[in-house]
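Missing here is one protein chain; the remaining ones are kept as they sit in the complex.
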Amino acid sequence: MNLYKYAAPSTFYPLAGRLAPWFYGAAAIFTVIGLYIGFFVAPTDFQQGEAYRIIFIHVPAAWMSMIVYLAMAFWAAIGLAFNTRLSSMMALALAPTGAWMTFIALWTGALWGKPMWGTWWVWDARLTSELILLFLYVGFMALHASIDDPRRADRAAAVLAIVGAINVPIIYFSVQWWNTLHQGASVSLTKSPSMATTMLWGMLVMAIAFWMYCIGAVLSRCRAIILERERSADWVKEIA
Amino acid sequence: MNRAGIESTVPPSTAAQEASLAAAFVAVVRRDLLLAMRRRADVLTTLVFFVIVVSLFPLGIGPELNTLRTIGPGVLWVAALLAAMLALNRLFAADYADGTLEQMVLTPQPLSVLVLGKVAALWLTTGLPLVVMAPLLGLQYALPAEALYTLVIALALGTPALGLIGAVGAALTLGARGPGVLVSLLVLPLYVPVLIFGAGAVDAVMSGLDAGGHLSLLGALLLVSLVVAPLASAAALRIALD
Partner (left out) sequence: MLQAHRLECIRGERLLFRDLDFALNPGELLRVEGPNGSGKTSLLRMLCGLLSPASGTLQWQGADIRQLGETYRAALTYVGHQNALKADLSGVENLQLGEALAGVTITREAAREALTRLGLAIAADLPTRLLSQGQCRRVALARLMFRARCPLWVLDEPFVALDTAVVPEIAALLSAHVRTGGMVVYTTHQDVPIEAGERRSLRLGGVQ
């Protein structure tokens, strides 16, 4: 099977349409299993009580936020280097999903912090890195939206994504270092409780669930972007 | 076949190439410095902004010297960062508007060298004054002498890095709608490592520790941006002119 034929928007569109429901379905199944494990099977943590269970959403969301950024930078780089339209559309489709994952990670981090330490925000290394990652996502989307010509917007945003990708490890390392230096008390979401095996399983299942959801969402959004960009093409006029 | 065609197909020797790269760099720096001298007021606004921001914090926080001493390095660094960011709109925007940027892209010189020249000139007119002014303002925060000394070195390493990173943001937002605020959104997250290590160096010295590690990391960041930023900016400029 020649995979390259799917590099054209017109062939990718129906493929994405057929695949997306499967990913959504898988996401739903894994979410149910994962939440069941997380909320009913995994034992109560003797240090943190029931509140720790938020990590079953927080940690997978944080993982996805970083994976999606790398995927976005990758597709943007491909689009820039080879001048392929679909790659840039894929990067554009990935951005909002990644931003959402970051937002969920931040939100759940705050929800964890409140019962633990009484504050809605904690300058923990991961939360601070997530915040900066959110700015990088928003910057990508804002830059793209502010340039009128779509191809030029794709290319400018791609340069930004690549520069951001180089910076993400640097930023992560520097924030990590900054946090350990300034820590008086060791309040840290990254210092997770010693994990019972069931807890690990729960997180893994939830991670897969998030991954499935992200793929489904990105495929759907990519379809919408394709329709908008290619609206003057014949195959789109037949569908619409 | 005309004589000019024959000339252009003979590649220059490496020594001549290096000489012409250095000459191009110097030409750009001289040009931008000359332009800055004709518009001295613009140059001063960055410095004045720096001074004003630094002076605002005690008004908001209170004049207690111990508090000021603790927040001093951070405040001075954030103010320097914001001032450096404000100066960015002088980097490419004017050249883009009057067509000279286009001509720069069309010269037979590597665009990254020309970008490096522009960033160097901008640093000389806006970054260097910050480095010189900072220890004076540090006195307002009752910072001890070793801290001031470290602050100067850290800013001397950090402000060129800020200029280089900022150049990428400035180049990306050329020809975008509403560029002013967008540059800050793009560039401030990328500034974070410089801020952390720069302020961290001064904090370390004030806690009696050695700042060598932080300063080396700052130096490393400067080197990485020296390599990456001109290339990324050149790519972004070509995209903007498309």
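Every chain is named by a letter (A and B) in the order it is written, and numbering of its residues begins at 1.
We take it that a contact is a pair of C-beta atoms (placed from the backbone, for glycine too) under 8 Å apart; a residue touches a chain by one contact, two chains touch by 3 or more.
Because the structure is a prediction, the values reported are computed rather than measured.
Only one of B:Val54, B:Leu68, B:Leu81 or B:Met104 touches the absent chain when the whole complex is considered: B:Met104. Residue-wise, the contact with the chain that is not shown comes from B:Leu241, picked out of B:Ile71, B:Ala93, B:Leu128 or B:Leu241. In the full complex, subunit B contacts the hidden chain through residues 1-5, 7-9, 11, 20, 23-24, 27-28, 30-31, 34-35, 38-39, 98-100, 102-110, 114, 241-242.
By our rule, only the chains that are shown with their structure count from here on.
Centroids of subunit A and subunit B (each the mean of its C-alpha atoms) stand 32 Å apart.
Contact residues of subunit A toward subunit B in the complex are 132, 135-136, 138-139, 142-143, 146-149, 152, 155-156, 159-160, 162-164, 166-167, 170-171, 173-175, 177-178, 181. Across the complex, subunit B meets subunit A through its residues 168, 172-173, 175-179, 182, 185-186, 188-190, 192-193, 196-197, 200, 217, 221, 224, 228, 232, 235-236, 239-240, 242.
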